[in-house]
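Only one protein chain is missing; all other protein chains are in place.
Here the chain labels run A and B in written order, and each chain numbers its own residues starting at 1.
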Amino acid sequence: MSDTTPPAGPPTRGMPVRRWLDRWLPKIALVPSGVALLVFVYGFIGWTIWLSMTTSSLLPNNTFAGLRQYEVLFQLDVWWVSVINLAIFGVLYVALCLAIGLFLAILLDQKIRAEGWLRTIYLYPLALSLVVTGVVWKWLLNPGLGLEHFVQSLGWTGFSFDWLVNPDMAIYAVVIAAVWQAAGFVTALFLAGLRGIDTSIIKAAQIDGASLPRVYLSIIIPSLRPVFFSAIILLVSLAIKSFDLVIALTGGGPGYSTWVPAIFMYDFGFNRGQIGLGAAAATLMMAAVALAMLPMLIAELKERRDGRKN
Amino acid sequence: MAARTEDGVARGGPIARCIVYGILMLAAAYFLLPLYVMLTTSFKTLPQIANGSLLSLPSPFSVSAWGDAWSSACTGGDCNGLHHYFWNSVAFTAPAVALSTAFGALNGYVLTKWRFKGSELIFGLLLVGTFVPFQMFLLPMARVLGIIGLDNSVAGLTLVHTVYGIAFTTLFCRNYYVAIPDELVKAARIDGASFISTFRHVILPISTPILMVCVIWQFTQIWNDFLFGVVFTSGDAHPITVALNNLVNTSSTGVKRYNVDMAGAIITALPTLLVYIVAGRYFMRGLTAGAVKG
Partner (left out) sequence: MGNRGLWHHTACLGVAVAALSIGSVASAAPDKGTVSVLNWWTSGSEAKSMNVLSDMLADQGYKMVNDAVSGGGGSNARTVLKSRIQSNNMPGAAQIKGPEIQQWCQAGMAMNIDEVAKQQDWSKILPGPVAKGMQCDGHFVAVPFNLHRINWVWINKSALKKAGATMPSDWNSFVAALDKLKAAGITPIAGGGDTWQVATEFDAIALATGGADFYRNAFVDLKPDALSSDTMVKALSRLRTLQKYEDANDQGLSWNHNTGAVVKGEAGMQIMGDWAKGEITNAGATPGDQVACMAMPGEHSGFVYNADSFEMFKKSNSDKAAQYAFARTALSPEFQRKFNMAKGSIPVREGVSLDGFDACAQKAQSDFEAAEKNNALVPSFSQDMAETGAVKGALFDVIAKFYNNKNMSAEAAAKQMASQAKQAKLMSSM
């Protein structure tokens, strides 16, 4: 089926009106979403880019300022800390969620008795608001209150786990709590993917003498490619938006050592009354994400199209 | 799933299975630990929280924090607990979930079965929209809502959540419908079915699993949203997450009651937890049926 010519196969017989409708209705059906996308996403992005080139401070204004805001932005230590944190956080978060999710899904796929229960336990964190779960993680990860204290009270007095209060390590503590929230969901995605694989191929490979790890590495995992695509899209989107968790867990601290761009935008834009600077930060971040994600999107969409043509 | 009569690839020895179970239990403990702390804390008294260990069991066991959170804790302008805000959240969550799911299904249908030049591009553009932090949409959104007269209303909040949910529902539905053989649709059309009747009679009847996925995902996201709720509603109309935030974040000069905070958090999460427990099965079925297939 070709998808470059308009009628993806509507029959040529029937009344002209019907044909006209079949030709245009699909496009009309997309109009509401398209308009929403144009106004509420791309329109707003455009407005933000414009604001980043104005002197907007307490409120938005339209006084052109060229690239002044960007110059200032680049000199701010807080900004660079935020960017580096997002890179560290994003990579670790996505990688760990995928690794843990895949691992747990493979284990759960071994005819586990309490699978339903375990799945629900793994999934539930996504249902909880981070405003409060962040507070609980703060207690758990705090050396004086939580795990370190507990393990030490059991007798291992040498045990030390102080990431949360260490400016160099605090961002990794954020990763622990964030992975907790989403790993179960990724597990469910992978488990579903595994269940969708045709077992006959696997059996054939096993009969041919392929070892179990071999079967997983060369047959099962590659066939989960679409799951990886969906999971990465969702995880990257969650990572970029991570805000509530960081605020509740560390408040951005120690100091500003766990700031991420979303916090930067919010704090400068709304709290410090520097909307132009916040908009500049938002613009740069969007550009970075677009650059990072576009190749993957294009490759994936192309792959699917080509795949279908066969 | 039915095809997998012999579930699992490996059927290792007893030691291997012990290890597998051990790891799964360990993971369960990791996931359950915060919930354990929340639950036990919610049943403790304040002196116990202040003096006791984080992981200790409540003694004496007190349910007063739950009563407070539900009906007497201060949540902003008043001190009547969370129960009033519960229905506020329902008021916009229900229509927003329904609308975004409906649009997602429609978009997915068009983008897979009625593709035209540029439809892939539209899908790509839609996906890019999911990567933008919502913080930067607040001011322009406020202006647009003000212009169309929907600011500070349930309808406005419904619109916002619908608009930003469409990308996700479209992603789910598109991936699901792609797996449906085109022949099914083609046959219907040869029989004279139109664009709409094909959707109604061919696509919708087999869509339940994926619509479940959309509903569960959207329900979780919209119910738990704080940012849009706090900005686009006020006072009595606040969603429950904003009330919870007000309950938890005493301003810098207030007094903290952690047991009430925890009870409030669990109350707020009950609908989503319930959905996961009850509909979790559908969720998995929906995902398995194709949400994750390319």
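One rule holds for everything that comes next: a contact is a pair of C-beta atoms (placed from the backbone, for glycine too) under 8 Å apart; a residue touches a chain by one contact, two chains touch by 3 or more.
Because the structure is predicted, anything quoted here is derived from the model rather than measured.
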Among B:V242, B:A265 or B:M284, the residue in touch with the chain that has been omitted: B:V242
In chain A, positions touching the absent partner: 55, 57-60, 65, 68-69, 72, 75, 77-78, 138, 142-144, 162, 164-165, 167, 247, 249-251, 253-257, 266-268, 270-274, 276-277
Sites on chain B contacted by the missing partner chain, in the whole complex: 46, 50-51, 74-79, 87-88, 90-92, 94-95, 97-98, 138-143, 145-146, 151-152, 154, 204-205, 208, 211, 215, 230-232, 234-237, 242, 245-247, 249-256
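The criterion applied here is as follows: only the chains that are shown with their structure count from here on.
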Whole-Å gap separating chain A and chain B, where each centre is the average of the chain's CA atoms: 15
Parts of chain B lying in touch with chain A, wherever the complex brings them together: 1, 3-4, 6-12, 17, 20-21, 23-24, 27-28, 30-35, 37-38, 41, 53-55, 103, 106-107, 109-111, 113-117, 119-120, 122-141, 144, 162-164, 166, 168, 170-171, 175, 178, 182, 186, 189-190, 192, 194-196, 220, 224, 226-227, 241, 244-245, 248-249, 258, 261-262, 264-265, 268-269, 272-273, 275-277, 280-281, 283-284, 287-288, 290-294
Contact footprint of chain B on chain A as seen in their complex: 1, 3-6, 8-11, 14, 18, 21-22, 25-27, 29-30, 32-34, 36-37, 39-45, 47-48, 60, 100, 104, 107-112, 116, 118-133, 135-137, 139-140, 145-146, 149-150, 153, 180, 184, 188-189, 191-193, 195-196, 198-199, 202, 206, 212, 215-216, 220, 225-227, 229-230, 233-234, 236-237, 240-241, 243-244, 261-262, 265-266, 269-270, 275, 278-279, 282, 285-286, 289-290, 293-294, 297-298, 300-301, 303-305, 307-308
